[in-house]
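Just passing along the structure, written as C-alpha cells.
The block that comes next holds subunit A.
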Amino acid sequence: MQGLSIFGLLVATFLMVIAKRTPALVRSFRYQSFFLFLATLVIALEERQLNLYVVAGLIFALKVIGIPYFLQYTMKKINVREDLGLIANTQISLLLSLGFAYLSWIFSKQLMSSSETTAILPAVAFFILLTGMFLMIFRLTAMAQIIGLLIMENGLFLLASAVLGGMPFFVEIAIFFDVFVSVVIMGFFVYRINKLFTHIDVNRLSRLRG
Partner candidate 1 sequence: MLLIFLLVVPLILAAGVFLARDAKSFGVVNALGYCGMLIVSALLLQEVVAGHGMLIEWHFLVADILSAYFIFVIAVVSLATALYSIGYINKDIEQGIISLKKAKTYYLFFNIFCFSMFLVPLVNNLGLMWVAIEMTTLVSAFLVGFYNTKRSVEAAWKYIIICSAGIIFALLGTILFFYAFSLSGCMKSLNWTEAVSTAGSLDPKVIRIAFIFILVGYGTKAGLAPMHNWLPDAHSQAVGPVSALLSGVLLKTAIYAILRFGFIVIKSAGFAYFGNLLLLLGVISLVISCCFILIQKDLKRLLAYSSIEHIGIIAIGLGLGTPWGFLGALLHVFNHAVTKSLMFFGASNIVRAYDTHNLHSIRGAIKTLPYTGTMVLLGMFALTGFPPFSIFMSEFLIIMGAFSKGAYFIAGTLLLFLVIIFGAFMYRFSEMLFGHLPKNRVVQKEPLSGKLAFAFLLVLISAAGPALIYFRKDLLCLVQNLLTL
Partner candidate 2 sequence: MRFLPVLLIIILAPLLGGLITKIKNNLRMRQGQSIFQPYYNLVKYFNKEEVVSGTSSWIFKMAPFAIFASSLAALFYMREFLALIFIFALGRFFLSLAALDTGSTFGGMGSSREMFISSLSEPVACLACFAVSLQNGSTDLLAWKSLPLANTSALIAGVALFLVMIAETSRIPIDNQETHLELTMIHEAMILEYSGRSLALIEAASYIRQMIWLLIIAQVLLPLTDPVGISGSQWLLWSCWYAARIVIVAAVIALLEIAVAKMRLFRAVDFFGFGFVLAAIAVLCAVLGY
C-alpha cells in the first residue's frame, strides 16, 4: 500500500519535471498531493494517530481540491501564454532530477542512520523538496514558482509525517493555514504583475539590480 503511494509520488514528481505548460504542472501537482494524502493516510493507519487523520483530511481538502482549483482559476483570469518557460529543457531536467533522487537517497540514509526501509520515505520527501526548488529556479513564470513552493511544502509534509508521525497538532493547523494564505497572496501578486507588466515571466522582472 505504502509502496503504491511512494511509486505514485515519484511518478507525479517526474511528471512535474517534464511538464512544459502550466496546466500540466498543476495537474501533476494534484496527483502528487493525492498520493501524499494516501501516504499520510497509510502512516495514520499504522500509527493510529488522530491528528494524522486530520492532516490527511486537510491535505485532501486543500492540496488536492482547493489550491489546484484556485490556481486554475487564476490562470483563467489572467489569460497569458501557458508555457512555463524552461531554462533547462525537459531531458536535462529529467537527468538532473534523477541525480536529485540519488542525492536525497544518500542524504536520508546518512541522516536516518537506521534500516533502509525507514529511510525510503524521507528520501522521497527530500527528493520532492529538491524538485520543488529545482522548478522554482529553472522555470520562468511566476506560476511555476508558486507551484514549486507548494511542492516543497508537500515534501515537508511527507517528511514530517514520515519521521515524526506529524508535528504537534496546532502547529500543523497553523502551517496549513499559512500555506493557504501564502498561496492566495501570491496569486494576488501574480495578478498584479500581469496587470502591470502584461506577462508573468519573472525573469524579466529585473529593474532592480546591484
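How were these candidates chosen? In short, all candidates are chains of the complex that A comes from, given by their letters.
As a convention for this text, contacts are C-beta pairs under 8 Å (C-beta built on N, C-alpha and C of every residue); 3 or more make two chains touch, one makes a residue touch a chain; residues count from 1.
All of these numbers come straight from a predicted model, not from anything done at the bench.
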item: In-complex contact partner of subunit A, selected from candidates 1 or 2; value: 1
item: Complex interface listing, subunit A residues touching candidate 1; value: 111, 113, 129, 133, 136, 142, 145, 148-149, 152-153, 156, 159-160, 163-164, 167-168, 170-171, 174-175, 177-178, 181-182, 185-186, 189, 192-193, 196-197, 202, 205, 207-208, 210
